[in-house]
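Removed: one protein chain of the complex. Kept in place: all other protein chains.
Presenting chain A:
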Amino acid sequence: MLKNLRRAVGAIPFMRNPALASRSYSVSVKQMMVREALNSALDEEMSADPTVFLMGEEVGEYQGAYKAGFTGLGVGAAYYGLKPVIEFMTFNFAMQGVDHIINSAAKTNYMSSGNINVPIVFRGPNGPAAGVGAQHSQCYASWYGAIPGLKVVSPYSSEDARGLLKAAIRDPDPVVFLENELLYGESFPVSKQVLDSDFTIPIGKAKIEKEGNDVSIVSFSRMVGFSLKAAEILAKDGIDAEVINLRSIRPLDRSTVNASVRKTNRLVTVEEGFPQHGVGAEICASVVSDSFGYLDAPVERIAGADVPMPYAANLEIIALPQVDDIVRAAKRACYRSVPLSATR
């Protein structure tokens, strides 16, 4: 029965959403918001496979579920044969259920020696939003990225969102899917290939968003957009930056990053999370250990400020990386003389 469903879904061209239909152009490239990308991916996966179900706070009609409880409940359902997609309002709330993400989900395939695998997806917005304060703004990429047994992905564009979410749901292992609230409303062009219901992106491969020769800028999620804008500004100053979208935090695509650094000889990493033990630290360590001889300048790490997120709007702006910070870091890596910090 399942097979027929899958076949049926594949055969129907994806024109379900009237909003999308109204936006279709004569060329095969459409604009799609990240939010629509995620929803369409979830919709298709749930239709194709009835064992996939969505659970979370204020999701559907399942009111009355609370974090530690429903996180563990999802893991138990995954042990016994279903494929849950657990949604957190933000990953800050997931801290109440992190014991289940790590101890019950990530470690189980190993502890049971392959007996019981956990095909679960934990998704939700990660990182800062706008003015939501310290307890709702933390980025968890580096925390989850440290755990063996987990796969951690963080999409940037709609294509990333669709492909990675489908890959995550089909994956037999626990996947932490870190979205970004401010990206939900952004539109990106998507090709027909992306709209296919079987479109997936392999977990563990980064994407080179813009090729370049002078400096490698590595980032993920929202910061990829900032990095691309910084690359435009740098181009005017004669610096040809290569922008890499990590897509996966765990496993980290070290080979793409290293290959890029061997070409450009300079590296800048950008993330929104706290600087100590962050994703940038791991990338830096990887490059230093694998491509030391190729580095012409110290690795520049840009991260969020080492403080809990303040509420005031102007403070929030300077607590997070801005395009200007990326530009200055790239210039420092190229030994141009620049002021060390923002002058505003």
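Simple rule for what comes next: a contact is a pair of C-beta atoms (placed from the backbone, for glycine too) under 8 Å apart; a residue touches a chain by one contact, two chains touch by 3 or more; residues count from 1.
Everything that follows uses one rule, which is that contacts and distances are computed from a predicted model.
Undergrad: Absent chain per UniProt: "MPH6 phase", "Pyruvate dehydrogenase E1 component subunit alpha", "CCZ1/INTU/HSP4 first Longin domain-containing protein" or "Protein MULTIPLE CHLOROPLAST DIVISION SITE 1"?
TA: "Pyruvate dehydrogenase E1 component subunit alpha"
Undergrad: Given that one chain is not shown, which residue among A:G114, A:G185 or A:G238 touches it?
TA: Per the contact definition at the top, the residue touching the missing chain is A:G114.
Undergrad: Touching the left-out chain: which of A:A141, A:L252, A:V268 or A:C284?
TA: A:L252
Undergrad: By the contact criterion defined above, which parts of chain A meet the unshown chain? Give residue numbers in ascending order.
TA: 50, 53, 64-66, 68-82, 84, 99-100, 103-104, 108-117, 119, 148-149, 151, 171-173, 202-205, 248, 250-256, 258-259, 290
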